[in-house]
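With one protein chain removed, the remaining protein chains of the complex are shown where they sit.
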Amino acid sequence: MAETQVGMQYEDLRHQSDTALIGMWLFLATEILFFGALLFTYMIYRLWYPDGFIAAVRHANILIGTLNTAVLLTSSFTLTAGLLYAKAGDMRRLIYSCVATIGLGLLFMALKALEYAEDFRERLVPGTNFALADHDGARIFYLFYYTATGVHLVHLAIGIGLVLYIARRARRGDFTAQAHTPVEVVGLYWSFVDIVWLFLYPLIYLVGRGG
Amino acid sequence: MSGWFAPAASSTGVETDHLFWALMAISSAVLALVFGLMALYVVRYRAGSPIDRGALAEKSWIFEIAWTGASLLLFLGLFVWGADLYVRLYQPPGGSLKLNVVGKQWMWKIEHPAGQREINALHIPVDTPVELLMTSEDVIHDFAIPAFRIKHDVLPGRYETIWFQATRTGDFHLFCTQFCGTDHAAMIGWVDVMTQPDYQKWLDAEAPSETLAAAGAALFQRYGCSGCHAGTSTVKAPPLDGLYGSPVPLEDGRTVTADDRYLHDAIIEPSTERVAGFPPVMPSYAGQIREEDLFALIAYLKSPAKEQP
Partner (left out) sequence: MSEPVNYLTNGWTIRSWLLTHDHKRIALLYLVSITGFFFLGGAAAALIRLNLLTPEGALVSAETYNRLFTMHGIIMVWFFLVPAVPVTLGNFIVPLMIGARDLAFPRLNLLSWYLFMIGGLVALYALFVGGVDTGWTLYTPLSTNYSKGHVVAAVVGIFISGFSSIATGLNFMVTIHRLRAPGMTWFRMPLFLWSLYATSVILVLATPVLAMTLILLSLERLFGIGVFDPALGGDPLLFQHLFWFYSHPAVYIMILPGMGIVTEIVTTFARKKVFGYKFIAWASIAIAVIGFFVWGHHMFVAGQSLYASLVFSILSYLVAVPSAIKVFNWLGTLHKGTIRFDAPMLYALGFIGLFTIGGLTGLFLASLAVDVHVTQTYFVVAHFHYIMVGGMVSAFFGGLHYWWPKITGRIYPEMWGRVAAILIFFGFNLTFFPQFILGYLGMPRRYHSYAPEFQILNILSTAGSTILAAAYLLPLAYLTWSLFWGERASANPWRATGLEWRTASPPPTENFAEIPVVTEEAYEYPPPEVAQHG
């Protein structure tokens, strides 16, 4: 269905587009509360077990973590570029941008998989011959690590699906320079997934590592 | 056996009842006002009633400010009254009779300092402040004595304290009031408040072979604590004489007081509060020592002259 179709509850296309964007912003607010609860738990336990947390942070693979940060930031760039192409009516380059974004997203997941494999090899999994067993805080850190990165990966996977969806719609010719709201809505979501990572990255890899 | 208006049987309980009945009086007044006005209006202004409805009050501000302000003032007063009593509810007076309580699925175990143990029963003297140091062996329970108007959750891994002073003799219900599994409703018992002479008789009759501290001394040997903490040991371990109540400098720079909680955690999870200047070699006894035995060990550590088993 072409994006120019306007629901009967809307006055015009503009009304519909603006409303869709407000809806996505509101949804992102709920996501802030969702991840926020996890970050809050992290903060409490970090205050209680600073040693354990620092020990765990020192074991995190900062190379992969930093690479992944660069990958995600670049993917936000490619998708935003796609949005600008859509606004300019260049649907072909929009599709290329989507492909690049998906590729980078998959690269993130591959790097993450490598990192998990290394974590398992180094026995950094609580409950299974845990390498940092004499640090209570480390065990809780790894709860946070696996939960946060796991939930983040689920969001990333959904994001990849959404980008695929808009690429397909673009290919079908659903979008015009005036009517391409799904691209912007998905762009917001993708950027949010990126921002969540920007919070997770220092908490997992950086804080307490030096000094 | 409690009647309909069972009077409170503890000093603070009596105060709680005063506040309760004040709230009851206020609530009844407000309720009478609300129901009264409602009844008045629906009768007076029912459809078909020829009463003159006249001009409607346009400015509602005065009423709104009035009842908002009145509510706020009233609530503030109620808050202060309740908060003051609550603060005193959780501040035991000095010199209380101190007992230990362990809650576990599905029974209450109580230990007297002289070594008497009870299950699902608490014998105490009247007109004496009693302080309970409580913990749980498993899930969260709650130690409640409705007649004393007191209760508190009992948590695993933590010590919680309540206190009360019974004002009359008799038998009063003891209930677990935090849902704790299948036989939660069976985790009940009786508090037997006795006169001082009767209480002494009970203590003598129940006299155990050893006091709590002596039992703790035996455990101190059995679990190998003396291996490191006796004066003759080659391992460098913090000395325990006179430790209770004194400040302990920790490795991370903080200083904590060696109270019941500290001693409990030092045995169960020594790695969380390592003492400054000592090697981190003490093993954790988590899961190996029951909570009631921990009470005994701590009683031993608290005792001035360490009693030999």
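Labels for the chains are A and B, by order of writing; each one numbers its residues from 1.
One rule holds in what follows: contacts are C-beta pairs under 8 Å (C-beta built on N, C-alpha and C of every residue); 3 or more make two chains touch, one makes a residue touch a chain.
Since this is a predicted model, take the numbers as computed values, not measurements.
Student: Quick one: say which of B:97, B:140 or B:256 touches the chain that got left out.
Tutor: Spelled out, the listed residue whose C-beta touches the missing chain is B:140.
Student: Please pick, from B:105, B:226 or B:303, the residue that touches the omitted chain in the full complex.
Tutor: Among B:105, B:226 or B:303, only B:105 touches the chain that is not shown.
Student: Please pick, from A:139, A:155 or A:180, the residue that touches the omitted chain in the full complex.
Tutor: Here the residue in touch with the unshown chain is A:139.
Student: By the contact criterion defined above, which parts of chain A meet the unshown chain? Give residue numbers in ascending order.
Tutor: 7-10, 15, 18-20, 22-23, 26-27, 29-31, 33-38, 41, 44-45, 48-49, 126-127, 136-137, 139-140, 142-143, 147, 151
Student: In the full complex, which bits of chain B touch the chain not displayed? Write them out.
Tutor: 1-2, 4, 6, 12-13, 15-16, 19-20, 23, 26-27, 30-31, 34-35, 37-38, 41-42, 45-47, 53-54, 56, 60, 63-64, 67-68, 71-72, 75-76, 78-79, 81-87, 89-90, 105, 138-140, 142, 144, 146-147, 149-153, 155-158, 160, 173, 175-186, 188, 269, 272, 286-287
We take it that only the chains that are shown with their structure count from here on.
Student: Show which residues of chain B lie in contact with chain A when the two form their complex.
Tutor: Against chain A, the touching part of chain B is residues 252, 269, 271-272.
Student: Show me the residue ranges of chain A that touch chain B in the complex, using the header's touch definition.
Tutor: Residues 49-51, 134-136.
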